[in-house]
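Only one protein chain is missing from this complex, and each of the others stays in its spot.
A and B label the chains in the order they appear, each numbered from 1.
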Amino acid sequence: MADPFVIETVDLRKRYDGVEALQGLNLQVPAGSIFGFLGRNGAGKTTTMKILLGMTRPTSGRARVFGLTPGSSGEGVDIRRRAAFVSEDKSLYDSMDVAAMVRFTASLFPRWRADLERQYLRAFELPPNASIKTLSRGMRTKLALLLALCRGADLLILDEPTSGLDPAVTEQVLQALVAHVADAPATVFFSSHQIADVDQIADHVAIIDRGRTAVSGALDDLRRDYRRIQLVFDDTAPEAVFTAPGVTHVRRSGRVLTLLSTAGAGQVVEQARALAPASIDVCPVSLKEIFLETVNAEE
Amino acid sequence: MFWYKSWLDTRWRFLAAFVVLTCSAVLTVLAYPKVVMLLPLVPLEASIQGGEIGRRIREIAELERTYRGYIWVQAFRQNLTQMGVLFAVLLGTGGLLPSGSKDTALFTMSLPASRPELLGARVATGLGQLAVLAFAPALVFPLLSPAVGETFTLGSALVHGACLFVTWTVFFSLALLLSTVVSGVWVPALIALCAALVLAAVDQLAGGLSRFSIFAIMSGETYFRTGALPWAGLLASGAAAAGMLSAGSWNFARQDF
Partner (left out) sequence: MLLLRPNPSSGVPIYLQLVEQVKHAIDTGAIRPGEQLPGIRPLAEELVINPNTVARAYRELEHDGVIELRHGAGAFVSAHAGAKRLTDRLRAGQATVAAAVERLRARGITDAEIRRLFEAELAGLTRAGGHRG
């Protein structure tokens, strides 16, 4: 399989009852990566995942998983043989107990890993005879994750896997994901509001805003390239135009001029010196700040 | 495995239906001795009660003079027909979604099965359940009638069972089709039941045309009165059910989850 991208979308659009959920989404998820998908509520993350798995048909545009088309009936089944999905509400069959749920799922996947099943049942402390109705959110999450991990999936698509979980369970979940990627050549594509989790395990991220990709790339590159630069002047900050590429969010407040650069600090600092500020501070920008600046930007 | 899942989703509805329908058949048989005692008390003269209602009372009393007629009127024309339609609708409603909510279907929809496969399992389970629900009470009659000193032929039971089954699938399919158009469990059921009521009302008002009504096929009226099987009606019902299931399958294949 020469395709470097496990997931690829080109100008993906989806309209539901007059609501434009996706307005031209472009996404490329490299094989073997842990890909964090960030966005506000209603930005289109869940819709994207449903399209990738063939649960929903796009209005226009292209989506490919493993190079296959999810919308086609036959290829859709092929995709779902190799990809696992955990929905945001971790929905499972309430009428079954844990053991029945595992047996049911295992029967559908010939590559089911019974050894991982035993390992995770023990590690996650899932009681086999407990009815799924009675499980707490954390237990349901762990069970849903077990069902996803044991089927030998090449791709895990997870919608908010750690939402509503206490830090201990969160760590268990993240650890299981990291172990899964280390073991097999698997890819994890997950959406999250817990930016700290994304910071911790993701190597690529994309920020979706209003149905479009606003930011995308390797997380280390974003950490290297995003800089906040603050200039303090003796008198009122001048009205200056910065022509360096990647300068956004120039803010003026009294004697202070702040700007965000998405392409490193070098050129900006050079231009800034021409204004003769009293001080120049260059600070790294956290992923949370990148997210907030991106989604709060006015068009 | 999807057959098993469909069974789990519908088992309580099925079991309730099974108990109710079978008990109804049993009670109908066991009540016969009392009916025999009460029948002579119904006057047959035309002058006693006029109009449509009077005519019907006299008709029923006339039919129930024989055991076979009694069973036909009470069970096949009335109880099993009315309750059967209700249960057929309840079995078909909700489609693949036991709780009616699309969110809980996401796990199923993420599994490596095609939509026809998923719906096919549901339909197959439903049809199997309907067959049991149709033939079990029907078979009560040949088995239990000797207990009240009467006989009921196995052949009649099988024919009536078949008539119930085929016509019930029409309502099952209607409920299933509606479930692919309207979300929820109760709304499709209500719409299907309203449709049944409308058909029944038309049936009552049409009078002479009621031979062609689905309820006449369901009760096996032609077979009861003349011994001839209602082939045309059964075929038409089967075709209608198949048509609705196809439409439902087509809808389901195109739904967004």
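The working rule: a residue touches a chain if its C-beta (ideal position, glycine included) is under 8 Å from a C-beta of that chain, and two chains touch if they have at least 3 such contacts.
None of these values were measured; they are calculated from a predicted model.
Asks: What shown chains come into contact with the chain that's not displayed?
Replies: Computed over the complete complex, the missing chain touches A.
Asks: Which residue among A:Leu52, A:Val181 or A:Ile207 touches the omitted chain?
Replies: Only one listed residue reaches the unshown chain, and that is A:Val181.
Asks: Of A:Arg57, A:Arg103 or A:Arg223, which sits in contact with the chain we cannot see?
Replies: Hidden-chain contact among the options goes to A:Arg223.
Asks: Please output the residues of subunit A touching the missing chain, sorted low to high.
Replies: Touch with the absent chain occurs at residues 32-34, 171, 174-175, 178-179, 181-183, 196, 199-203, 219-220, 223-224, 265, 269, 272-273, 277-288.
Note that in this section only the chains that are shown with their structure count from here on.
Asks: What part of subunit A is in contact with subunit B in the complex they form?
Replies: 16, 50, 53-57, 73-74, 76-78, 80-81, 84-85, 87, 89, 91-96, 104-105, 107-109, 144
Asks: Inside the complex, what are the residues of subunit B that reach subunit A?
Replies: 1, 4-5, 8-9, 98-99, 103-107, 109-116, 253-254, 256-257
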